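Take a look at the structure below.
Just one protein chain is left out here, and the rest sit where they should.
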Amino acid sequence: MALQASESAVVAAADTDASAPRRDKLRFLRNGKTLVGLSILGFFVLLAIFGDMLAPYDPSARGPNIMASPSWDHPFGTTQTGQDIFSQILVGTRGVLVVGFVAAVLATVLGVLIGVTAGYLGGFGDDALSSLSNIFLVIPGLPLIIIITSFLPETNDLTIAAVIGLTSWAWGARVLRAQTLSLRNRDYVQAARATGESTWRIIVFELLPNLTPVIATGFIGTVIFAVLSNITLAFIGIADISEWNWGTVLFWAQNNQALAQDAWWWFVPAGLCIALLGTSLALINYGIDEFINPRLRNEKADRTVTMRVGFTPVLRDHPGVPANAANAGPLAKVPAPAPPPRSAPQGTIRKDDQA
Amino acid sequence: MSSTPPVLEISGLNVNYGLGEKAVHAVRDINLTLHRGEVLGLAGESGSGKSTLAYAVTRLLSPPGVITGGEVRYHPRQGTDIDILSLDSEQLRAFRWSEISLVFQGAMNSLNPVHTVRSQLTDVLKAHRPDMTSAQRQERAASLLSLVGISADRLASYPHQLSGGMRQRVMIAMALALDPEIVILDEPTTALDVVMQRQILKQLSRLRNELDFSVVFITHDISLLIEFSDRIAIMYGGRIVEEAAAKEIYQTAHHPYSHGLLHSFPALHGPRRELTGIPGSPPDLTAMPPGCAFHPRCPKAFEPCDQRVPALEPVPGDGSRTVACWLHADH
Amino acid sequence: MAKTPDPPGTATNSPPTVGDVVLEARAISKHFAVRRTLRNFADRNRPVVHAVDDVSLKLRRGSVTAVVGESGSGKSTIARLLAQLYPTTSGQLLLHGKPTKVGQGRAFRAYCRQVQLIFQDPFGSLNPTHTVRYHLTRALRIHNRAGRTAKDLEQALAQLLERVHLTPPERYLDSFPHELSGGQRQRVAIARAMAADPSVLLADEPVSMLDVSIRLGILNLLRDLKERLNLAILYITHDIASARYFADETLVMYAGRMVEGGDSETVTQRPAHPYTQLLTSSAPDPDRIVADHQAATTVDPAGGEVVVEEEESETAGEPPSLISPPSGCRFHPRCPKAMERCRTQVPPRFDLADGQWAACWLYAEDAPARSAPQEASA
Amino acid sequence: SDANSNRNNNGGDSGGDGVLTVGMPNGPQANNSNPLLETSASASLGYRAMIYEPLVMTNGIAPEEEGKPWLAEQWSWNEDFTQLELTVREGPTWSDGEEFTAEDVAFTFQLLKDHAGLNAGAIPFEEITQEGNTVTVTFSSSQFVNQVKIYQTYIVPEHIWSQVDNPETYEDQEPIGTGPYTLKTFTPQTITLTRRDEYWQDLPQVEELRYTGYNDNNAATTALANGELEWSYVFIPNFEDVYLSHDPDNFNLWFPTGLGIHGLWINTEREPFDDVVLRQAMNMVIDRQAIHEQGHAGAFPVVESPTGLPLPAGESFLAPEYQGVVQERDVEGARALLEENGYTFEGDALLTPEGEPVTMSLIDPAGWSDYLTSLSVISDNLAEIGIEASVETATVDGWRNSVDAGGFDATLHWTNGGATPYDTYQHVMDDALLQPIGEASPGGNFGRFDSPEAGEALREYANATDDEARAEAMNELQRIFVEQVPMIPTVASPVGAEYSTQNWVGWPSEEDPYAPPQPTQRNALEVVLNLEPADG
Partner (left out) sequence: MRYLIQRLGFYLFTAWAAITINFFIPRLMPGDPVAALITRYSGQLDSKAIDSLRTLFGLDNQESVWQQYLDYWGNLFQGDLGTSFTYFPTGVSEIISQSIPWTLGLMGLTTLLSFLLGTAIGVYAGWKRGSWVDNMLPVTTFLSAIPYFWLGLIAIAVFAVQWSVFPASGGYDNSLVPAFDWPFISSTIYHGTLPAITIVVSAIAGWILGMRNMMVSVSAEDYVLVAQAKGLPERRVMFSYAARNAILPSISNFALSLGFIVGGTLLVEMVFSYPGIGFVLFQGVGAKDYPLMQGVFLIITLAVLAANLVADLIYLLLDPRTRREA
């Protein structure tokens, strides 16, 4: 049952939205976290597209400056063989993003197919499909990916993405199944059925649009996982390290014991890029979370007021509060000035015990 | 009823959801007095601010609710008055439940699903009556349950093991645990069917007679309210638009909204009367019409209605009741 | 409405007469398996919920039939059975006197062109991601009523909205459900049901989620539709007073079974079955205000036999388990007048005066004291 | 137990006080000290050399030297090297006190004969007889080229191993050998050996040896650099900075070579690389110095001789015509050579006489950074004569398969290294291993070098009965190798080590090259026997 609780949490969270998606299309973007996350991601996407044009050098070309620390010529320094690390990072962005997004698309498609089908079908099909995703959930992901990848006759970005995608759909499928289960018996789905809609139309047009935020979080989460897995695979030398990505940079750095040689510049940029990309994706996900579950939103326009569950603040004459007189008619009383701090001793409040 | 001394006086209470420009002004300039031992009914359609008012009185509004003005004064039997709005958290903790307790809308969610009924009944005793022994607490918990007609062996049950009606009754028992002066009931029976509803309400009125507490009873089911309360305040758009004894209001509602409300529900008994209903839809709190909030739906709206907010004032010629309507304004 | 040829077999072929039985249920039952999974697949005797047992009813053209009963008594299940959203466990459905049993696809579409369901919750029955236009267009398209051109469609949409008094239509067509009030949503839901131009409307608690002030509008609308279009309407509610107001005929359900039926006024004013009596005496009724609350509890204002005793044992208020329902009459554990045979034998329908009937042994020919239905008093 | 009893001696991080710390980047170990299995911990870390001893101690970096008598006092071969007669030393005892005898030697050979799985050198034993302290072994073919493998056989005690059900799966967790050390404790991370009380030679001064398996080069390097690890063989890029500079007085790195080399194997079946002229030209432009420096971080010595023989180890085998000849980089010469032979240049691109541009892919497993860096050097070099060579990577499996099956243009790959250059040449050129493209030839000749003369010379060398014929055959092999260029040698496989003189002195070095320093070699025992405490 432990497995079900997490679902219910997600479901509960997602339930609150019902009509959110359209209420304010831009609200999602107005969230500060989302905005920062999307900006960083956008930056990396631009790098992924134009990285190889921007790169000042051929990332694989050996140069005369060996192990040079960062300079104007080589903003991130050079490697053991004089390769320009800046160019490697620029060119490597594409691989990272391609693997991340392709794997996530694959995993999401699988997750949606399996999760939604299981949730909508119910019965035996559901049992079979959810057992399948449970199995994939308990099988440790990274080791499985390593094993499969190491057996592949050929590894390139797409095969790696495929392996990651094929092994990491289960989480999404599970959450989607739970969501679908709760949506399946929603009146509007039943109503569509009663109107005579066909099953596939119900799934595609009635269920899926309402699953969008959940699918989106799952997608972003998988992108993070795929990026980290891909980089890890490159780092441990299992993926194809001739295709540049940040993990490959780290692989070469580690192989040449860059840190032992004090070549921090070989390590640090790639690591920071990964962390930044990860952070941006995580921020987007927070944004989606807050979008789905308004309770998580930190709506604190005013730093002087602490909102606490169970202790409603009393603000008289607070700048953040519209003047009552503006709304109130002639009767509007000037609020009584706050009574002088009374030493309301608890003893006077508590009644004499008479139980 | 109004002859008894007041226990709770609300004056000029204003509540906002949120701060700044986008704040929703959910409760506006409420003046209301609760007398000792009476059942004060609070009616009005969904979203009119009934729950908000009830929670504001105990400062239990969840974020982003803020109280932006007014005063809530509690008169204990002995000792000095207490201004609830100026208590600090510790004082509030001590004050709560021992003086005012609440039964929330929907008991399904009011009980902590992971603790037994017993632990939820005794923890309030533990917090407020530290000198009680554990045995005494157990005993009290058991007697509270039997008070609401549940056998004491249900103490060990978890909330999900009880039916909706039983949960609601457990909540009522819990509300009575410290013999409070005031019990606020926020739609305590809406989720229940009529049989259960009646059972619970009967139990409540019996207990009120025995224990002598005042009740604020919130519902939008007018017929239930009229049957159950002594005095009724009708809310519309965050304000109280009419306040009167239950029977009087049923016989003659002065405010057009109260009138509409009373002619919206069919009666089970008596002659089949014509139902008129209320045209239009409830106001949007973020974009309140100027003047009387009801005027766009009011069949009798006239010149001042769309400009000035009518004050809640005694009905000319009947000092016991008040109404906020230009139709009945003195001037 | 754009006139498209009616499919063969619809009632319009024969001149409609008020009172014709359009849809009839004969002894239908529905049992839900408690949980059918891989794990208890092997279990021989799976527990089932007896949600609906042996229910018969007739829906007549131009008349409203109310089904009342407490929460969980199986009202919605009946509505869904009639809409054929669930297959029946046993029993028969007759549309225009012909037995029907449809599963999926074409036959189901043809059936729901005739029988349409309106859901209880207007906040839940419209997909928040689609506009009013989408909802209505789909309904029209499915039932081939969208016409050929875009103009036909626009016209059909406008007519639909006008029919439910959502005017002007343009104001509503492109709104999302959350932009509408509860009453407006419920009207859209009704409009969607009307798009099929059905002869039967199944309204499952169509107003219970709505505000008092809006309820009336919807009920009046339904009544108006009934009268104008000669619909047969099944009105499901737990509010017995609204059944009195709105329905021609009222059926009372208890724990999955019909216990009483008849003309609404009769059933509400002179309830025959002890359960109905309990129900009517419990319903809030301002007319019954007794000045002295303290006294009210011991003297039953209705003066009837069934009194909600405050000292009642707690189970008296509990509805029975539907997984293992009480034998005999399902109400017998709570019934103050239960007799020995009530515990063992399921009471059949006993016809009383004025078309009223009750499934209660009190009304058997050989009952010890054959009583008359309780007379309501105010 | 008592806190101190657990500590070995002073128990510091590094050695000292009689302790020497040794380590290899081979990961945690399984408790297996079987000296005859290459997969055992004792083989992986090299400590089998401290427990078990060979018959003769040979020196891989000076193959021309006669071996030192060890458990065998004398040995002699018949003329055609099909029979070996050994005189077994008297006096050594097994560490359990039993006496070491010639029977143990005969038993060990019998063991190898009976268990193909243990006979890694595929020695064709025939008859093994023992009489007194003489053991006579006959072979079904000449064993000239396998001499060292036979000498190096670790001798195991009959009284223990005869009880063993299956020596191929025997884990030998309490190894009993004739060497000066016994196993004290085994943990997957660290194996501790302690000195015996008696030994047939002078007891070594090192009282305790601690062998650690580090998970990777980085970990081993870090341990070396902070002095925790005193003796290891690990590839350290930029070893000057990373290792030596941490303690220039004490830290040493010496990478002498054996006879094994690395080089660019060319698929001589594929066009246009079946043209020897092209191969020669390629050989002429390879910048070995750059490969040495950039690819192998200056650690692997350059193979300067065109014969592929690393010096000085191969010195004694060099044909007279190649004495002192150094393969010079000569781009102009290469271009000229090509043009002479009908190749043309179109812009920068080289065209074959048929007018096809010469392109090739250089492939090695992804992750083999030294090879891949070297390949990129090679690619740059080849570009100078207009060959467009792209560096490609594959998985280890994919690469292994295509190498075995001849599905490559060119790849960097090692060669076998033995006591004579025969092993190298046989690995590269043996026509007995020749397979058509597509068929696996895991034993060697991946480049499909079809040269009956080379095969003839190899057999000649292996079977010759006199030194002259052998020298003749060796010269012939070198000539074929130099002229036909079946493989372009780059650097030599070192048998090297990093070691610290902080606590122990007496290590082999450039100045005193008495043994290869690598801790996993048989000679490690020699090294340990030679060590003395640093402070006197």
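Chains here go by letter, A, B, C and D, matching the order in which they are written, and residues are numbered from 1 within each.
The criterion applied here is as follows: a contact is a pair of C-beta atoms (placed from the backbone, for glycine too) under 8 Å apart; a residue touches a chain by one contact, two chains touch by 3 or more.
Note that this is a predicted model, so its numbers are computed, not measured.
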{"item": "Of D:Glu53, D:Asp287, D:Asp423 or D:Glu526, the residue in touch with the unshown chain", "value": "D:Asp423"}
{"item": "Candidate in contact with the missing chain, chosen from B:Tyr17, B:Tyr74, B:Phe104 or B:Trp326", "value": "B:Phe104"}
{"item": "Chain not shown: contacting residue from D:Ser140, D:Thr185 or D:Ser245", "value": "D:Thr185"}
{"item": "Selected residue (touches chain absent from view) among D:Leu37, D:Ile176 or D:Val206", "value": "D:Leu37"}
{"item": "Positions on subunit A contacted by the hidden chain, ascending", "value": "1-6, 8-9, 12-13, 131, 134-135, 137-148, 150-153, 171, 224, 228, 231-232, 235-236, 238, 250, 254, 259-260, 264, 267-268, 270-271, 274-279, 281-283, 286, 289, 293, 295-296, 298, 300, 306-311"}
{"item": "Residues from subunit B at the interface with the omitted partner, ascending", "value": "58, 60, 62, 89, 92-98, 101-102, 104-106, 109-116, 123-124, 127-128, 158, 160-161, 171, 174"}
{"item": "Touch list for subunit D against the chain that is not drawn", "value": "1-3, 6-9, 11-13, 19, 21, 27-32, 34, 37-41, 116-122, 168-171, 185, 187-190, 192, 210, 212, 214-216, 219, 222-223, 225-226, 228, 260, 262, 365, 396-397, 400-401, 404, 414-418, 423, 427, 442-444, 493, 520"}
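In this section, only the chains that are shown with their structure count from here on.
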{"item": "Euclidean distance of C-alpha centroids - subunit B vs subunit D, Å", "value": "91"}
{"item": "Centre-to-centre distance between subunit D and subunit A (centres being mean Cα positions), rounded to whole Å", "value": "51"}
{"item": "Touching pairs - complete list by chain label", "value": "A-B, A-C, A-D, B-C"}
{"item": "Residues of subunit A that touch subunit B when the two form their complex", "value": "299, 301-302, 305, 307-316, 318, 320-322, 324, 327-333, 335-336, 338-339, 341-342, 344, 346, 348-351, 353-355"}
{"item": "In the complex, subunit C residues that touch subunit B", "value": "70-71, 181, 183-184, 211-217, 220, 238, 240-242, 244-246, 265, 268-269, 278-289, 291, 293-294, 296-297, 308, 310, 312, 314, 317-318, 376-378"}
{"item": "Touching residues on subunit D, where the partner in the complex is subunit A", "value": "217-218, 221-222, 225, 236-238, 241-242, 294, 297, 366-367, 369, 372-373, 376-377, 380, 391-395, 397-398"}
